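Please read through the structure below; I'll follow up with questions.
Right after this comes chain A.
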Amino acid sequence: MSAMPLWLDLLVSLLVVAGAAIALIASMGLLTLPSFFTRTHPPAMIATLACWCILHAAFAYFWWATGSAPLRLYLIAFFVAITVPITSVFLLRAALFRARRAGADVPPNLSGHARALPPQAGASGQEQHAARD
Partner candidate 1 sequence: MKRLLPAPLVSVGLALAWWLLNPDGGRGQLVLALLLAIGLPLLLQGLRPQRVRVRHPLTVLRLCLRVMLDTTRSNIAVLRYLLQPSRRPHPAGFVHIPLQVRDPNALAVLAMIVCITPGTVWAELSLDRSLLMLHVLEVADAQAVAAHVQRCYEAPLMEIFES
Partner candidate 2 sequence: MNPALQAIAALMPHLILVPIALPLFTAALLLVLREERERLKLAINLGSTMLGFLVSVALLAWTAGAETQTVGVYLPGNWPAPFGITLALDRLAALMLLTANTVALASILFASARWHRAGVLYHTLFQFQLMGLAGAFLTADLFNLFVFFEILLAASYGLLLHGSGQARVQSGLHYIAINLAASTLFLIGAALLYGITGTLNMADIARAMSDVPQAHRGLLNAGAATLAMAFLIKAGVWPLNFWLVPAYAAAAAPVGALFAVLTKVGVYALLRLWPLWFGEAAGLSGQWGGAYLYGAGMATMAFGALGMLASQRLNYLAGHAAILSSGTLLAAMGLGQADVTSGLIYYLPGSTLAGASLFLLSDLIKRWRNDGASIAPYERDDTPFLTPELLPSETFNLDDEQQILVGRVIQAATAFLGLAFLLITLVITGLPPLSGFIGKFAMLTAALGSAAATPKAWWLLALMLLTGFMALLAMTRVGIRHFWAAHDRRAPQLRMLEGLPIAGLLAACVALVVQAAAVMHYTSQAARALHAPVQYIEEILATPPREAPGR
């Protein structure tokens, strides 16, 4: 196999490192951001930009290495795009629900009556398994 042209070398390296860096920063954000709702944003970065960067890098690399365009890599981006919202929607809805029950400062139920949910009373929640908030 012939040596890799420098530009490709550079491009792939750059993309890979950039993608990894974004993922790292996003994970850092996950750790440092102050509240749950703000923390929901960084994973989207991993799913999008970081993922794309690395996919492009892989695409470029394998195109060069195998001689054919590995378009199937981009299926990953597609699937991630489909699946990430499912988790996010559930997770945010759960977080809101729990926040409201805990009496935290979040907007009230969009479709509910004026009556708010009763605040969580004592330690009677099934989700006690999960964690103490």
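Here is how the candidates were picked: all candidates are chains of the complex that A comes from, given by their letters.
Keep this in mind: contacts are C-beta pairs under 8 Å (C-beta built on N, C-alpha and C of every residue); 3 or more make two chains touch, one makes a residue touch a chain; residues count from 1.
Owing to the predicted nature of the structure, the values given are computational and were not obtained by experimental measurement.
Asker: Out of 1 or 2, which chain touches chain A when the complex is considered as a whole?
Answerer: Candidate touching chain A in this assembly: 1.
Asker: In the complex of these two chains, what residues of chain A are touching candidate 1?
Answerer: Listed in rising order, the residues of chain A that touch candidate 1 are 22, 25-26, 28-29, 32-33, 35, 37-38, 40-42, 44-45, 47-49, 68-72, 74-75, 81-82, 84-85, 88-89, 92-93, 96, 106-107, 109-111.
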